[in-house]
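All protein chains of the complex are present and in place, except for one that has been dropped.
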Amino acid sequence: MGRRFPLSIIPVWAFLVFVIWYFALPLVWMVVTAFNPNAYSVAFEIPKHPSLANFLKLAKPVSGVVPYQWIVNSVIISLATAGLTTAVSLGAAFVLTRFSFRGQGAMLTAFVIFRLLPALLIALPLLILFRMWGLLDNYGALILALSALILPFTLMIAESYFRAIPITYEEAAMIDGCTKVGAFLRVTLPLAAPGLATIFLLAFVIAWSQFVLPLFLIRTPSLFPASVGIYFFYGQYGKVDYGKIAAFSLIYSIPVIVVYFVIQKYLRKGIAGLVAR
Amino acid sequence: MPAERGLSIAAIVIAIIAIIIAGIAIGQAMSKPHVLTKTVVTTVVKSAVPVTKTVVKTATATVTKTATMTATVTKTSKPIVLTIEYGEPWKDLVQPAIQKFEAWASSHGYNVQVKQVMLPYGINFMQRISSDFAAGTAGDVVIIDSFMIPAFAKAGYLYPLDNFVKNWPDWQYYPEPMKKIVTWFGHVYGIMIDTDVRMLWYRKDIFKMCGLPVPWQPKSWQDIIKAAEKLKSCAPKIEKALGINEFYPLYFPAGTKWGEATTMQGFYMLLLGAAKPPYNRLYDYKTHKWICKSTALYRSFWFYVYTYKNGLEPVSYNFVSNVWGTMRKVFSEGKVAILVGGSWEWGEGWGPQGIAPLKPCLQKCGCTGGKCTTSSQIQCYTACEAQYIGFAKMPSYNGSRWVTISGGWAIVINDKLANNPEKLQLAWKLITFITSRDNEAQYCAKYGKICPRSDCAEVPIYAKNTYLKEISQFLKFTDFRDALPGYTKVSYAIQQVTGMIAKGEITNAMTALNKYCDLVKRYVGANNVEVLPVQTS
Partner (left out) sequence: MERWVNLSGAGKSAAPASARTAALVEFTLPKLLIVPALALIGLFVVFPLVWSVVMSFTNYSMLGVTARKWGFIGLKNYIWVLTDPDFQAAIANSFIFTIVSALIGQALLGLALAVVMRMKGPEGWVGAATKVLKVIAGALVFVAWIIPEVVAGYCWAAAMSRGGLFTAMFGINYNFYVRHPLQAMIIANIWRGTAFSMILFMAALESIPNYIYEAAEVDGATPWQRFRYVTFPLISNALLVDFILITVWTFGLFTLIFTLIGPQMDYMWTLYVYVLATGRMGPPWTGPGPLSTAAAAADIMFVIVLALITGYLYALRRLRRWA
């Protein structure tokens, strides 16, 4: 009823539309091409007969490996890595928050630096070491290396989580006759359960997305995780079926997107914590 | 409450250890390589086994050793395990021969197990085999890329076969180039099992469209450039007729993305014809130095600069993620009219079941799903393919001779058998089964590869293939790479410089030559190179 259209909103809209265009652009290619059964070039085209054919084609072997095998490999590697890192960071965070000892501060600073180190700087010497130890193509070794790479992240999160839980609850439990570890397990751990779940999920998706370490340390196509599998797809000598690659990328991305949206609230809180400190 | 205390600590510690162990266990279980192991144990029937005549005959030099071998065979009941390591593409060459070898072994009373380590498709075979050799875990008999022979021989990985081939009647059937490839400083280290040649592929339909003669055989580099320039002037017509949005007359691979193919497929085809031997190479065998500058190098770079600078060659095909697939596809679509490529492309690239078959032929022969399957379809397609695609010999710079270059894979014996004469004899026997005339002819005919033995032509199945027969003629004038240790680095310098030329970062042949020389000096050391006089006319 006579309310004037606020002209000042136009630049805001223009900006938001630009952002949407820019950020949707590459994703559109993946989503559309995944359903295009005849995508034999990188060029973008809208399929005339969209179908799920690409997803079925992924069950057929490429150079002797069924692409879905790479997803299975990724699941194995990521689950083991997430389990290991969660357990290890739980123990370490318990010690770091419930005891004080000499060198604690230095240790925390070291973890901050490790968290910021480019993965490549560690991947290269690991390639040398694993080659010398004969551990290339070994999942156990890869999982341990991945865990070590992710540990500084999860450890810092676990540490801040436990620090936020007041120690007085544990003290009360100890007065009631619990041991220190017992009090921690019975009182603090249940309180921290959602935090632990977050750490597990975060470790899972970081391991799931990791590319550099498996690229350096895994050599046999049937052992690749999905990330290196996609790279392998592109490096093929013959005909590249872009529809298949897009479909595979889509499947590969979905778990990550789901997990991040689940833990989104926590993540924002964590980033906000960076500002407050 | 100590019990509870201990329990909780133990629980955490056990959990961590369990996860670590589980991880390692899963790793171990999952990381078993694709090993196809087939064992045949032949029980010794005869108590004293005489050494067979063939073995004695083939290795007179080691007769004394074979005598001890007889003794060992009679004594031990444990079977001798002979490992053969090879890539999946050679499955049909190796496996039938192993069967025959086993039959032979059991009839001669040897207790032998042949263990096969087959590397599946998709692995970089040479990288894997190289690291196996470096780690000391390579098989007893291994199939390797022939250009690695010098490097492996120098590293002491290979057992010299001189004494074996000296008394091997079949050795005479290998043409001189095929013997040279496997020879390093006077010693033979392997036997070629397949080979290939390179040539100029061209599109007959496009040539006709532009009024160029078919069949086409350029006599000199100028002929190639002239044809390419004429094709370029016809580009709009060709693009319209074929319904394509880009057209390039010529394609010589360039850049690091192509890897070794840039050097072998593109650069060597020019270099070998760019001057008179021995100045048409990368290495000077007299002075034992890499050639940093020479007229031949200058002319080869000039060809790249001229064709890329004038838009006769496609730039971006050299930098896409799958250069091989793109090259085959664009030629099949008619986006490139002349291509320097390998003899295998006839089948592997544009054949009825190739990677990029010709669309008009697929339609004409009623092939669906991008492949011809029935034998009548394949026959129809092959006839159609010859209508569209032709090949020509690569001429030298001034047209005085023809040029081609061969690679291929060879079978070698691991040097770790040197102290085990018994196994050595058996390994050689296995090689003679694999490289026998009939076995080779069968395999090469099936895969459209060139048989390195000249007597393959006597086998009907091989002789029947007119294409193979025709390109086997190329073997007479073929050449091979200067595959000395350090070659890969020099090759990389060529890839870098041609890549810069393709991108337009270098627009002058002299600049290219200087850049190449700088890089080679950095890679092999300044005192390992020599500068020859350069004629720039």
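Every chain is named by a letter (A and B) in the order it is written, and numbering of its residues begins at 1.
Here is the rule we use: contacts are C-beta pairs under 8 Å (C-beta built on N, C-alpha and C of every residue); 3 or more make two chains touch, one makes a residue touch a chain.
Because the structure is predicted, anything quoted here is derived from the model rather than measured.
Peer 1: Of A:L58, A:I71 or A:V88, which one is in contact with the hidden chain?
Peer 2: Counting the whole complex, the residue in contact with the absent chain is A:V88.
Peer 1: Footprint of the hidden chain on chain B, which residues?
Peer 2: 2, 5-6, 9, 12-13, 16, 127, 130-131, 134, 151, 154-155, 256-257, 259-260, 315-316, 319-321, 485-486, 488-489, 491-493, 503, 522-525, 528
Peer 1: Take the complete complex as the reference. Which residues in chain A touch the chain that isn't displayed?
Peer 2: 3, 5-6, 9, 12-13, 15-17, 19-20, 22-30, 33, 41-44, 87-89, 91-92, 94-101, 111-114, 116-122, 124-129, 131, 144-145, 147-149, 151-152, 155, 167, 171, 179-181, 205, 208-209, 211-212, 227, 230-231, 234, 242, 245, 249, 252-253, 256-257, 260, 264, 267-268, 271-272, 274-276
We adopt the following convention: only the chains that are shown with their structure count from here on.
Peer 1: Using the average of all C-alpha atoms in each chain as its centre, how far is it in Å between chain A and chain B?
Peer 2: 40
Peer 1: List the residues on chain B that touch chain A in their complex, please.
Peer 2: 1, 4-5, 8-9, 12, 15-16, 19-20, 22-28, 30-31, 33-34, 88, 120-123, 127-128, 131, 135, 321-322, 324-325, 328-329, 355-356
Peer 1: Can you name the residues of chain A that touch chain B in the complex?
Peer 2: 40, 62-65, 73, 76, 80, 83-84, 87-88, 90-91, 131, 134, 136-144, 177-179, 181-182, 185, 219-223, 232, 234-240
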